[in-house]
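What follows is subunit A.
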Amino acid sequence: MSVQDTLLRAAAITKRYPGTTALDAVDFTLRRGSVHVLIGENGAGKSTLVRILAGVELPTSGHLEMDGHELRLASTRDADSHGIGIIYQELSLFPNLTVVENIFLGRELTRGRLLVDRSAQERLARELLQRLEQDIDIHAAVGTLPLGRQQIVEICRALARDVRVLLMDEPTSALSPGEIHVLFRVIRELKAAGVGIVYISHKLEELMEIGDEVTVLRDGRRVAAAELAAVDVNWIIENMTGRRWEPPPQQEVSGGAPALLRVAGLSVPGRVHDASFHVAAGEVVGIYGLMGAGRTELLEALAGVRPASAGEIRLDGQRLDRQPVWERIARGVALSPEDRQSAGLVPTFSLGENMTLASLARHSRRGCLSAAAERGSTLDLISKLHIKSTGPRQPITALSGGNQQKAVIAKCLLTSPRVLLMDEPSRGVDVGARSEIFEIARRLAAGGMAILFSSSDLHEVLTLADRVLVMAGGRITASFARRQFTEQALVAAASAKPGGLHDRT
Partner candidate 1 sequence: MTERDHALNAAPAARRIPVAELFFRLRALLALLVLVAVFSALSPAFLSSGNLVILIKHVAINAILAVGMTFVILTGGIDLSVGSVAGLAGIVAGGLISVGLPLPVFGVAVYFQVWLVVLIAVLAGTAVGALNGVLITRFSVAPFIATLGTMYVARGAALLISNGATFPNLFGRPDLGNTGFPWLGAGRILMVPVPIWLMVILGAAGAFVAARTPFGRRIYAIGGNERAAQLSGVRVNRVKLAAYMISGCCASVVGLVLASQLVAAHPATGETFELNAIAAVVLGGTSLMGGRGSVGGSIAGAFVIGVLADGLVLLGVSQFWQIVIKGVVIVVAVLLDQMQKRFSWRETSA
Partner candidate 2 sequence: MARNFCLTLFACVLFTTACQQGSGGKKSIAVITPSHDNPFFKSEADAASARAAALGYSVTVNTHDDDAHKQDQLFDVAIAEGASAIILDNAGADASVAAVAKARAAGIPAFLIDREINANGVAAAQIVSNNYQGAVLGAQEFARLMGEKGAYAELLGRESDTNAQVRTRGYHEVLDKYPSLKLAAQQSANWSQTEAFQKMETMLQANPALKGVIAGNDTMALGAAAALKAAGRRDVIVVGFDGSPDVLAAIRAGDIRATVLQPAARIAVLAVDQAHRYLTTGSSGAPEKQSIDCELVTPQNVDQFGVFARK
């Protein structure tokens, strides 16, 4: 690799957040006219690196170079002025504005400084959409377009600026195969024009097709880098997980206990397709999958928060799929949701009030809340779950993430659930609390509770689960019993295209 070829270089980039190191002395080099694939598990540091390259965040130490000159990106505007464009994984469009307005937002083409040159904008927007072979009405409000089309607009927006570096964070997550095909064609055109592209995706086949080079990140470190032509999928998975690849086991061993929760053909429109599985009493089942695989939607459908379009849910043989949330809680199904802040906690409540919210009837005597009953059960669980607090009266917002998560779990436990659903129980939780939560789950299972949890963290699934269901594209693509699953097998199943080869259910 010659020096002239180097477009953008990141040298020994370190990024520390309070408590964690997101990036640890990472080197990264992007060549002119090439696609550099960035890969790693969730939380490996890919997005942090991209955010630093895009000027969203400053590194704690290390520096950036462009064309051999040191580069300081204090804002996205800086990045923009150096020709660095970004396509975000989460759409950053304004749904109420039109396609044209979104494409040129913040850098409108002007005539005489003040007036927006509408006709020039419209002409350029049409050209861009033509290049992407998309027939989109440029005057439609973006919010009215399907998600895939919105993604196209997002891509147009990056292309409308004369970029030299394009950062793409899972650009294909919402695209159809046809649209992906076109996008890849455009990427090749950009490559030919000398643009350097940083590409993040979980879809391994896709990476192999479009990438030139690959850098693998794990726990904030660069663990490997290579020309993609020289490596294969196994090499990537081994480096991602840090373990040797072994062929996946072919058979599921059925557990001895009878199924407590039985799900058949459950579908949530556009999110979950035909999910069938069971969980036995005393069993801990993990659902592994990448972002957008449908894990959250599946759990929400089980809890009754999200309407299912088809399928059966049975608890101990009794139908549950038509029951509202409160009825399911009464029957013994409780959900600890993925997003604590927006769905798990009432921020205006104290710790104790949050804990008893789902079991108020049990804490009442003759229609009135019993302070003694509330105090008894909250103090009991605070000590059992080791919730660090000054007592049930402490405002919930004053607790750390891990203790808040325990409070949500405590709320579920106070409903005496038979099936406990936990969506990403370790999200935003520090390492110590994480292992405590695992221990709690194990203990509960040992006491006869059925536990179904979801995670996008391989390690977590491997540590906690008796059995793993793997989801990809809204389907359950594989199911492994304990000691039959390996990280490699899980990753391969999770990266499978819907209806792909790894379907083992």
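With respect to how the candidates were assembled, all candidates are chains of the complex that A comes from, given by their letters.
As a working rule, a residue touches a chain if its C-beta (ideal position, glycine included) is under 8 Å from a C-beta of that chain, and two chains touch if they have at least 3 such contacts; residues count from 1.
Just so we're clear, the structure is a prediction, and the values are computed from it rather than from any experiment.
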- Complex contact for subunit A, selected from 1 or 2, goes to option 1
- Mind pulling up the subunit A residues that touch candidate 1 in the complex? 303, 305, 324-326, 329-330, 335, 337, 342-350, 352-353, 356-358, 360-361, 363-364, 367-369, 371-372, 374-375, 378, 390-395, 397-398, 411, 415
